[in-house]
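Provided herewith is a single structure, encoded as structure tokens, for subsequent inquiry.
Apart from one protein chain that is not included, each protein chain of the complex appears where it belongs.
Every chain is named by a letter (A, B, C, D, E and F) in the order it is written, and numbering of its residues begins at 1.
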Amino acid sequence: MTIQPLDDRVLVKVLEEEEQRSGHIIIPDVAKEKPRIGQVLAVGTDEDLQEKIKVNDKILFAKYGGEEIKLNGEDLLVVQRSDILAIIKE
Amino acid sequence: MTIQPLDDRVLVKVLEEEEQRSGHIIIPDVAKEKPRIGQVLAVGTDEDLQEKIKVNDKILFAKYGGEEIKLNGEDLLVVQRSDILAIIKE
Amino acid sequence: MTIQPLDDRVLVKVLEEEEQRSGHIIIPDVAKEKPRIGQVLAVGTDEDLQEKIKVNDKILFAKYGGEEIKLNGEDLLVVQRSDILAIIKE
Amino acid sequence: MTIQPLDDRVLVKVLEEEEQRSGHIIIPDVAKEKPRIGQVLAVGTDEDLQEKIKVNDKILFAKYGGEEIKLNGEDLLVVQRSDILAIIKE
Amino acid sequence: MTIQPLDDRVLVKVLEEEEQRSGHIIIPDVAKEKPRIGQVLAVGTDEDLQEKIKVNDKILFAKYGGEEIKLNGEDLLVVQRSDILAIIKE
Amino acid sequence: MTIQPLDDRVLVKVLEEEEQRSGHIIIPDVAKEKPRIGQVLAVGTDEDLQEKIKVNDKILFAKYGGEEIKLNGEDLLVVQRSDILAIIKE
Partner (left out) sequence: MTIQPLDDRVLVKVLEEEEQRSGHIIIPDVAKEKPRIGQVLAVGTDEDLQEKIKVNDKILFAKYGGEEIKLNGEDLLVVQRSDILAIIKE
């Protein structure tokens, strides 16, 4: 079973704090309402978005962006393009 | 008698919680106001939407999206495209 | 005397509750603020709308949509396209 | 002296309640904040509007639409297109 | 020294109440917050507006429209197109 | 060092009250929250704006428009096009 986001949304797995740290990006403690990092599981149907964001990319997105769902025990979020701040490249 | 949604809306049958679970997608308990799943009964008149969503697709949509109606004893919702998060494929 | 709605509006006669039931569409009791059904008396001047909605169609529309008028003792509503959810076909 | 509405506005003379009744359109008593009828005195400079609405047409418009002016003792209103619901044809 | 309004604005001299009356347009007493009349001193840089409104035209505009300035002792207003209701022709 | 405004903004030096008076434009005392005058130091990157407003032009702008900065002891403002009312020509 797969989930195909519609239009300009992406499906992401939210990375735990340790995982977020390991990449040397630290979201400040005082900023619990600040951006979070997620790994892209699926990109929406919008073609322009598909050129810019790929499966497995790590993205930085505004914390209150996204609708939560749980799939096979994992926390997933469906995030809109307007809430995606940046793509993290390693 | 059939119901043809207008423009960018879809008509869905909301799936019961057990049905939602069986597909291994679980909407968290703490998240009663989170997305729900519905099975598509009819797609709106918008052609672009008709290419992306088909009858019988299962879609994930924002809980407060949609206008409730009851047809022959079933709970149905008319949901706008902007409230549709993703298409679930099996 | 006829009433020609302007632009993307339609003129409808609101169907009584029994009439709404007979078609097997039931608006739930707890949902007095839910969608209503109307029979189309006239379609607005917008050409695209005229292709999609015809006189005598039954439409489902959001309850608080529409401006009430009374014509020869009948309750009529002028409803905007954005408040029309679906066309009911029999 | 004439008044030429700008863009998508029309200038109307609001019809008195008796006049409104005589045409068999009755705005319900409980609906003092409901639509009113006016006779068009001048149509705005917008060409598309000029094709749809003519001088002497009777139009139905949302009550709180329009800016009041008084010209030679008559109550006139300048009404925007978005507040015009329908054209009444006899 | 001249003032050239930018884009879709016009510069007007607000006419005194007597002047407004003399033209037989009377803004009702109960309507101190209703439209006012001004004489156009300069039209904005927008070409479409320049075709519709000319220097010396009298315009009717929404009272709370416009930003006040004083030039050589005269009350002037810079009024946006969206606040201009009509052009008064004599 | 120079400051190049982005898009449809201009950088202005706010003129002191005496300077504003000397040009015979007086902002009324009761209107401390009314428009102010500034001399243009730089025009944004928008080409259409560059045709309409030039360096050294005096512009009239809405008081609460603009973001304040201080450069070498001078009060400067970065003002958006939508807050610019008029260009003052001498």
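Simple rule for what comes next: a contact is a pair of C-beta atoms (placed from the backbone, for glycine too) under 8 Å apart; a residue touches a chain by one contact, two chains touch by 3 or more.
Given the structure is predicted, the values throughout are model-derived calculations rather than measurements.
Considering A:M1, A:V55 or A:L85, the position touching the chain not shown turns out to be A:L85 (whole complex). Interface with the hidden chain, as seen from subunit F, comprises residues 1-7, 9, 11, 42, 45, 67-72, 78. Residue-level contact of subunit A with the missing chain is found at 23-28, 31, 34-35, 52-53, 59-60, 62, 81, 84-90.
We adopt the following convention: only the chains that are shown with their structure count from here on.
If you lay the C-alpha trace of subunit D over that of subunit E, the rotation comes to 50 degrees, to the nearest 5.
Under half of the residue numbers at the subunit E-subunit F interface are used by both copies of the sequence.
Centre-to-centre, using mean CA coordinates, subunit C is 53 Å away from subunit F. Taking each chain's centre as the mean of its C-alpha atoms, subunit B lies 23 Å from subunit C.
For subunit C, the set of residues touching two or more other chains is empty. If the chains shown are joined wherever they touch, the resulting network is a simple chain of contacts running from one end to the other without closing.
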